[in-house]
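For this view, one protein chain was removed and the others were kept in their places.
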Amino acid sequence: MNKDDLKNILEQVSSGELSPDDALLKINTEPYKDLGFAKIDTQRGVRKGTAEVIYGAGKTKEQICEIASSMLESGERSVLITKMDRDFVDYVKERIPLFYDSMSKIGIAGEKPKKSEFGKIVIAAAGTSDIPVAEEAALTAEFYSNNVVRLYDVGVAGIHRLFDNVDTIADAKVIVAVAGMEGALASVIGGIASCPVIGVPTSVGYGANFGGLSALLSMLNSCASGVSVVNIDNGFGAGYLASMINKI
Amino acid sequence: MNKDDLKNILEQVSSGELSPDDALLKINTEPYKDLGFAKIDTQRGVRKGTAEVIYGAGKTKEQICEIASSMLESGERSVLITKMDRDFVDYVKERIPLFYDSMSKIGIAGEKPKKSEFGKIVIAAAGTSDIPVAEEAALTAEFYSNNVVRLYDVGVAGIHRLFDNVDTIADAKVIVAVAGMEGALASVIGGIASCPVIGVPTSVGYGANFGGLSALLSMLNSCASGVSVVNIDNGFGAGYLASMINKI
Amino acid sequence: MNKDDLKNILEQVSSGELSPDDALLKINTEPYKDLGFAKIDTQRGVRKGTAEVIYGAGKTKEQICEIASSMLESGERSVLITKMDRDFVDYVKERIPLFYDSMSKIGIAGEKPKKSEFGKIVIAAAGTSDIPVAEEAALTAEFYSNNVVRLYDVGVAGIHRLFDNVDTIADAKVIVAVAGMEGALASVIGGIASCPVIGVPTSVGYGANFGGLSALLSMLNSCASGVSVVNIDNGFGAGYLASMINKI
Amino acid sequence: MNKDDLKNILEQVSSGELSPDDALLKINTEPYKDLGFAKIDTQRGVRKGTAEVIYGAGKTKEQICEIASSMLESGERSVLITKMDRDFVDYVKERIPLFYDSMSKIGIAGEKPKKSEFGKIVIAAAGTSDIPVAEEAALTAEFYSNNVVRLYDVGVAGIHRLFDNVDTIADAKVIVAVAGMEGALASVIGGIASCPVIGVPTSVGYGANFGGLSALLSMLNSCASGVSVVNIDNGFGAGYLASMINKI
Amino acid sequence: MNKDDLKNILEQVSSGELSPDDALLKINTEPYKDLGFAKIDTQRGVRKGTAEVIYGAGKTKEQICEIASSMLESGERSVLITKMDRDFVDYVKERIPLFYDSMSKIGIAGEKPKKSEFGKIVIAAAGTSDIPVAEEAALTAEFYSNNVVRLYDVGVAGIHRLFDNVDTIADAKVIVAVAGMEGALASVIGGIASCPVIGVPTSVGYGANFGGLSALLSMLNSCASGVSVVNIDNGFGAGYLASMINKI
Amino acid sequence: MNKDDLKNILEQVSSGELSPDDALLKINTEPYKDLGFAKIDTQRGVRKGTAEVIYGAGKTKEQICEIASSMLESGERSVLITKMDRDFVDYVKERIPLFYDSMSKIGIAGEKPKKSEFGKIVIAAAGTSDIPVAEEAALTAEFYSNNVVRLYDVGVAGIHRLFDNVDTIADAKVIVAVAGMEGALASVIGGIASCPVIGVPTSVGYGANFGGLSALLSMLNSCASGVSVVNIDNGFGAGYLASMINKI
Amino acid sequence: MNKDDLKNILEQVSSGELSPDDALLKINTEPYKDLGFAKIDTQRGVRKGTAEVIYGAGKTKEQICEIASSMLESGERSVLITKMDRDFVDYVKERIPLFYDSMSKIGIAGEKPKKSEFGKIVIAAAGTSDIPVAEEAALTAEFYSNNVVRLYDVGVAGIHRLFDNVDTIADAKVIVAVAGMEGALASVIGGIASCPVIGVPTSVGYGANFGGLSALLSMLNSCASGVSVVNIDNGFGAGYLASMINKI
Partner (left out) sequence: MNKDDLKNILEQVSSGELSPDDALLKINTEPYKDLGFAKIDTQRGVRKGTAEVIYGAGKTKEQICEIASSMLESGERSVLITKMDRDFVDYVKERIPLFYDSMSKIGIAGEKPKKSEFGKIVIAAAGTSDIPVAEEAALTAEFYSNNVVRLYDVGVAGIHRLFDNVDTIADAKVIVAVAGMEGALASVIGGIASCPVIGVPTSVGYGANFGGLSALLSMLNSCASGVSVVNIDNGFGAGYLASMINKI
């Protein structure tokens, strides 16, 4: 509610069109629905321009199901659920319509959104083990109706595989670079692309990888410009941001 | 050089329009100029769509001056120099045209670029001590001809100052959030904005701040979507990326 | 035992009211009961003004049960047990009266204390996954007869939910802010409240969260005054301290 | 502004006592003064119940002086300045009335507040090298008119010195425990006191002290209840919070 | 493809020996085979001088089997599989010829390579618990036809055991030193050997070992010259590099 | 073998008492027995003055059993096995005489050594959860025939329990202080004892305890003199060292 | 004061030999002298069996001088001052008798103690750069009248230098091993000595040494028994503890 809205209301009160009590209600209308354990943001589609998302980790299957149901009832056509446990699928599927991808652990309650034709988002993954996080990013971007191109297994150990796809990189409107271990993929792509690159460090690796710290620091220190970073294994965050940039 | 270009050249060779030696030259033309201690990327404007930048830290005044001169001679109209030591200004100014801002330690060799009217980039800074990094971002964005709005001293300790500027945030095409200490500004802005937010953690603070680690981790773990992060104190990186997104 | 007490005893010895041996006993009475593996502090209610607590983690069900029994026999009306394994409940319930809350893993042996009317403690939690820690704080505060108000799911990603409760925050005598991920909730509440805020970082999150380090550093570096911090996931410590402050 | 205030205004508008434009002004009156590089919070005394404070580190002497002057002009009687560089004293003293303590690096612009008689705050410091931080806490607490008792050089290496002051500890309404190295002082005091204890880890020490990390972790893991922690070397934060608790 | 190759092709195009389209194919022939989830590098034997390796961790048994089969079909005689889960052995053995060593978790698909006589690689391990990593190095080196001498249980706690083998160390062409805990073995061997020493820190140990960090830092800071380090537990990397050096 | 021994041998060779070959054997006699996967140090009793110990973690039950058998056959009367898995007990007991303590996970193969009367070693443990590590230290010290006094549950949260035992502390010849969480026990004992104190940090605790790092740093930074530290959870190391000091 | 003492006093009160007030005084006699900023422990010689020490770092020259004077006046014959700034020497020398060693930064106020003949303490240092810390240990041990043998530059990079001194190591009653970089010296000596070894990690080194962390972790994880560790660069602590053990 901006100043103009407020001025409008005040003028209606002044002119008698609106009683003080009704005005009070209008100004204070709760923009969310309260489930007790969670406050559902039913105006988020308006405020942020996108549908609500359920972060599945740490929630019980009952909580996930109840939140998703409530959203669908509030008029959402589809709800994205991230990091959703495989064991919850049957329980939820019995209660609400659900698409589930077991590699990325992404669920979509309600309708699966249609792909429409926004500029191309390229999702590049360094190794086979990085694919689950890359798919989380890819499915998230597709959920928001983006056109996604996947470039998997293009890590710098066999850098010619990446360079064979230089045209795809040149065509992208935004690129998500997913890599564990030393995370060099983000820097190398950042050095050849002319669009924003979102680095997603993964926890793939062992030893001095320290749960993804290695790739995270590597990407933050990228010597290439135009690279920014999201949290370790945060495929959703990268896909969401890529969609935001793609639609500007 | 993409496949079509290559095919063209090969067809010219086949038809005799081009000798093999001339073709070889065309394919292998060095895209940079070699100064010995630095290889200058004279085709970067083409490849990345932006002018070259000199990262000033760790370089001598002679090196900075020589690289900048060489770029200007190669046809660049203006060259951005970041983290440039204040003591180098006189030396460089005597040799090439230079604008210098001592707060952000940014120098611009050659012409100062004209502001043109791209969508609005908002640069928000939490505290007075974060302003040098914020200005590095702001001047970088302006160097690339973006329209920049500054919101300084809007940290969460006095959050009403931020909320007074909610309209500015709603209007932005991309926002840079600069904050040290606990770095909460990025999350709070990320929660209310509907455009991409680039977090810049600063090393401002003391004790368990650990040189910016606190704000860095905070921003990486932001519970708000649409937030990505660049390196600690990397105002340039944020300004550059913001410009890239703004121009999409 | 302070100097005045000691002087009293000495004067009684001098006047013959007390024999040296009885005096020795009075001065040296062991203020605890020794179970071999644990020394139970039977005078803690006097010394610290509160009943004893059993830290359940790392103890066997037999140890927990024996310590609690021994306390109840020593005259405690109720004993708080924190981080108590769900699998121990049946064993303990068969032996002593026990209330158990499975979300917070808090047990209360003996009588459940009555709520009395001290000033209001507000327990705010950022996300659904932070509720177990928040409940540990809430039940602890209620165990010590405080009036507790819960504000759950008010994290900064949807900051208007928090601001709808600004009156509750203004009314509080002390606030516990429970948050994982970037932990910004403590700073934001610290910026608008005029009472002490106790931050409880939680280990909720993943990746660069590093087991709660992110929220911990964030809260320690809070730019808002009046904020202090307890250990990661230490809901009990926050509830106990809030009770102490509330009763001043 | 709470709902009642708002309802009042709306009723005045309804009754014609207030025009919509005047109502709009009342609701939106900026609660701060804008200096460009800093937004001064002139209503903080009302909102947080205390006077504004200037965090001196990272600010120039001109900035400190301008902010303090502006506050005094806005009606503040005295302004606390923390971590103020010794070299700034002369510059500021020439322009506004200033008290300065070189050990704690605390400045007070305007009148020095009178001590009044609130319950006792005890400031305990482990070693001689911890005194500057302890004094920052003590002077802050005195600035807010608290009654402060200092217990210095009572570290656990000579624990009888602490136990000689057990009566002082028993009398306190809140205790600030300042310690570097292993920071055990907070735990030991926490074990014998029955009031809230605020731990301030200091960066005093060397080697595996890692800039105060050792004392910080030690205090966060305190096995004693009723202990919370502020940032390393944050004497101001502890003094401010102690005052808040003392006045409840 | 180097310049000479390219010139050759161009001359053939010029002379009409080669059509532009065929030339294009020659220049762009994909040097790998695409399985969708993995791009197999069929020219690696040529490019790096060694056969391809499958990093088994994080791959399913189906993926491992499909990649290995595809390589064998492409003409590889044997394929090395590292960190291969014991539970996968039966599945893979039913489909392709497989040798498997359960201590080192190394599998070899296809033929087991014959030992030939290159200079001696010594693999030294500090303790019994370091043997799995040491065997990963030893079997890798043998896979590439090197002559391997094992020196196990020669840690510095019983340093005479090492010195009894001083002749073996003097004869080596390259040494791999595998050690957990304090990792001193690499430094001690580095002090007496006159050939390159490759340190492999292991995660063996507990407490302040921090998952191998202790041995890693120790080896990186070795005061002996000629020592370099690979990742924690990376027996394969050490064996591969030792083979490379041995064959120079 | 020292110079005098060597001179003796050489003189016997010179006088013809000893042939060169026999001399060579004497000088080079292997001071250990080789099991392939482990070299057993049969002269350790002589060299270090104590019996050999098997570090059980990371070894299979077959390895533990074979090493212990071999030692007993070589003439050791008893062999200490640390961190021995509970599940191995039956297997080993069927093959060799074994005493096993399930709390400390210590096994003793062969005869249990008799207690003899060396000066008193005090083992102090802060909390109930620290007892397994404390018992590892205590049983180790008793294995080497020391007189051990246990002081358990004397942490600083109830410091009067410790002070009731001040006479025991004064009588000790060496003290082992076992504590997790903030580890303050080592400093407090170090401040009142006049003998060496060996700190054993434990991994007991949670959150910012970081697997024992908190107690480790705390003990290393102890402001009390005469305190040294062994690895986290290393009860054996402390008991062994205490025995060494006790027997000086 | 133990129970027997207390009983004695009480019996004297009972028999009229002592008035209650005098008894009170006896029980409460302050065991230290208060300088305001420091409480001097004048009974420490009795309680800990050694003279008081001043930790010089972080103290002004005036403070050091005043504390030392006060101790000498209280009857101490000599006072050890550690980590004393070179620039303070002249100031202190003008006021009290002072011996100063600029390499170790150790000062001795009053008389220099005479060497007497306790069992031998060996101080071993790995490199030339570790000598300042080694000398701090050596001079401390000599201050407490121990017989000290120095073995410098015996690091593991040239391990034969150490083995030439195997007899010296065999003769020692306690050994201090001082090493930076990878700190392997402590483990190697621990493997061949049969007496307690005190490791002192130093901050000597660079890069992944991280201010001494490398050597610290290395020593804590020593695979040799009988090794304990003090803080990084804490030569004083090692010398003090070595003296304690030497005199047992």
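Lettered A, B, C, D, E, F and G in written order, each chain numbered from 1.
Following the convention adopted for this analysis, contacts are C-beta pairs under 8 Å (C-beta built on N, C-alpha and C of every residue); 3 or more make two chains touch, one makes a residue touch a chain.
Remember, it's a predicted structure, so these values are computed and weren't measured experimentally.
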**Report entry** Residue of A:Pro20, A:Gly110, A:Pro132 or A:Gly207 touching the missing chain in the full complex
**Finding:** A:Gly207
Query raised in the report: For the chain left off this view, which of A:Val188, A:Ile232 or A:Ile245 is in contact with it?
Result: A:Val188
Query - Residue among E:Pro97, E:Pro113 or E:Gly226 touching the omitted chain - result: E:Gly226
Query - Residues in chain G touching the chain absent from view - result: 127-129, 131, 152-154, 158, 160-161, 164, 204, 206-210
Report task. For chain E, enumerate the residues touching the unshown chain of the complex. Result -> 2-3, 47-50, 53, 119, 166-167, 170, 173-174, 192-196, 198, 216, 220-221, 225-232, 236-238, 240-241, 244-246, 248
Report summary line: Per the touch rule stated above, chain F touches the missing chain via residues 3, 6-7, 10-11, 13-14, 16, 19-20, 23-24, 27-28
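By our rule, only the chains that are shown with their structure count from here on.
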Query raised in the report: Using CA atom averages as chain centres, what separation in Å is found between chain A and chain E?
Result: 38
Query raised in the report: Touching two or more other chains, which residues of chain A qualify?
Result: 3, 28, 216, 231-232
